[in-house]
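For this view, one protein chain was removed and the others were kept in their places.
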Amino acid sequence: MVWSAAVLVVAIFVWIVGDLLAGGLSRLSWSFLTEASLDAGRAGGIGPMIVSTALILAVCLAVSVPIGLATAVMLSEFVRRAGWLSRTVRWSLDILAGVPSIVFGLFGNVFFCQVLGLGFSIWSGGLTLACMVLPIFIRSAEVGFRSVPDAQRNAAAALAMSRFTTLWRVLLPGAMPGVIVGLVLGVGRAGAETAALIFTSGYVDRMPESLSDSGRSLSVHIFDLSMNVPGGDGNAYASALVLAFLLLVINLAAALVGARFLKGSVVNV
Amino acid sequence: MMRYGLVIGPCLLIAVAFGLSGCEQSSSAEGVDDGVLRGKLTLTGSSTVAPLVGEIAKRFEQRHPEVRVDVQTGGSSRGIADTHSGLADIGMSSRSLKLGEQAGVTTHILAQDGVAFVINAANPVASLTNQQLHDIYTGKITRWSEVGDRDAPITVINRAEGRSELELVTKFFEIKPSDIQPTLVAGENQECVKLVAGNPDAIAYLSVGTAEYESQRGTPLKLLPFAGVEANTTTVKAGTFPLGRPLVLITKNGRSPLVDAFIEFALTPAVDDLIEGQSFVSPR
Partner (left out) sequence: MSHRVKDGLLLAVLRLSAVASGSLVVLVAVFLVIEAWPALSPDGAIGIGGFVSDPSWHPIEQKFNLVPMVAASLLAMGGAMLLAVPLGVASALFCSWFAPKWLATPYRRVLELLAGIPSVVYGFWGLVVLVPLIGRFQPPGASLLAGVLILAVMVLPTVALLSEAAIQNVPRNVVRGASALGLDRWSTVWRVVLPAARGGIATACLLAACRAIGETMAVLMVCGNVVQLPGGVFDPVRALTANIALEMGYAFGDHRSALFVTGLILLAVVVVLVLAAEWVGGGRVRNTAARGVANGGGRA
């Protein structure tokens, strides 16, 4: 029975991936990856979408990494685990991690697009995604910091190192694997996101010239091609293949780094 | 310290974001220094008008390389609301403005269009009376055998709330949106095209221009005549098609030189080929 469940899961996987490959592989080419889209996406390539996706991710990381890193340090090094601050922040992060992406989209549309006046732009999209990936990144970075053995902290204290120096020279290097896993997972989640971007970074499928331009991410492009463009399925297949491939690579990287560095420590936290 | 932290935290976040937006606003300032138009225009609204305006915008940008025009879809009502609130420089609408929406804005008629009922090209049905259409959409007729020789359940495609086509059709048939018994609900015109093209039993209503454009490209669609009048750009142009509607641009009164320039350009014969290219009808 267990075997048949496993066979079924593998069969579904093969079906999905096989279908994507069959539908998209023949359309992939260098020019598809670099050219602008023509005729509402039926023809041409996905160059602007790749650039927009990268810019949105860059904004997302530039904001979430510093804040997330500082929060992770705070939670793991400077407060008691059972203290009220730590418990409250953790709870709220757990909830934040579960908030549906479309709700982030609503929030981003009001807060970034309207209240902060950023409009439909790569800024709005990136900042919305930053809110989304923050809990994922913090969780993983925190695990990284906890995996640094106490002996190293004691040694640093015995050398009369300041907290700042300890953090910079001892803890951060030790926690790097966790931070990297968090980073990769954040990119994976943000890159796959669609619902939160429709109402924040918008639909414009041209090459963005600045971060205040609207930019269509790859995921939104797939959505638009498959729902709103008759005859767009072919290029939707190819775009889906590109996005899925990028994300699979990212997720595998996370799994590999995670398996190598974090296995023991995560379970023992 | 902690008590204040709770207040300061979000404030800091807001401050950072404001800082970011501050830098941006300065860089996107528009103007006409040394006679060259520069800056950014944001247009939102009707998904019917958007593809046409997108083409017009590309041509406008070629003439004014320092200008960038962003076209976002979001429905006519939304386009009108965005123009009022200033979120958009120019709104796009595929229906004329209601009384409450007219204050403080100017409408410019860009082109003429209509709303047509559309079935799959493989469906042998050649025409439907207004009563039959009414009955199909209100759930009194549920099978194609009741209006033709072939039997199959009818896939009735309705439009989501907020789309102007829904408002136009319900107004014409003097029914309420809640009287409609849909099998599926679609958002954009293009989604209707896609659903009807892929389903020989489906019926939908959408922009005449979009439907004609798609069927000319070989998408298997059939535009049903409406009240005995063929649904195409010729009858829309002649004004004989009963479900006609204007495609309009909306601007707030007291507008900038850049907005002026764009409106002026969009209302000249220089864009007639683009209007016809999208199967709409030029008002000239």
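Which chain is which? They are A and B, in the order written, and residues in each are numbered from 1.
Just so we're on the same page, contacts are C-beta pairs under 8 Å (C-beta built on N, C-alpha and C of every residue); 3 or more make two chains touch, one makes a residue touch a chain.
These figures come from a predicted structure and were not determined experimentally.
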Chains still shown that are in contact with the chain withheld from the display: A, B
Selected from A:A6, A:L25, A:L38 or A:L159 as touching the chain missing from the view: A:A6
Full-complex contact with the absent chain, from A:G119, A:G188 or A:P208: A:G188
Residue in contact with the excluded chain [from B:K40, B:R78, B:R95 or B:H134]: B:R78
In chain A, positions touching the absent partner: 1-3, 5-6, 8-10, 12-13, 15-17, 19-20, 23, 66-68, 70-71, 73-75, 78-79, 85, 88-107, 109-111, 115, 131-132, 134-136, 138-140, 143, 162-164, 167, 181, 185, 188-196, 198-199, 219-220, 222-223, 226-227, 233, 236-237, 240, 243-244, 247-248, 250-252, 254-255, 258-259, 262-263, 266-267, 269
Hidden partner interface residues of chain B, rising order: 1-2, 5-6, 8-10, 12-13, 73-75, 77-78, 81, 152-153, 155, 158, 160-163, 166-167, 176-178, 182-187, 198-199, 201-202
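Throughout what follows, only the chains that are shown with their structure count from here on.
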Whole-Å separation of chain centres (CA-atom averages), chain A against chain B: 33
Chain A-touching residues of chain B, taken from the complex the two chains share: 2, 14, 16-18, 20-21, 24-25, 27-28, 40, 42, 51, 68, 70-73, 87, 187-188, 190-191, 193-194, 197, 214, 217, 219
Touching residues on chain A, where the partner in the complex is chain B: 40, 63, 85, 112-114, 116-121, 123, 127, 202-204, 209-214, 227-231
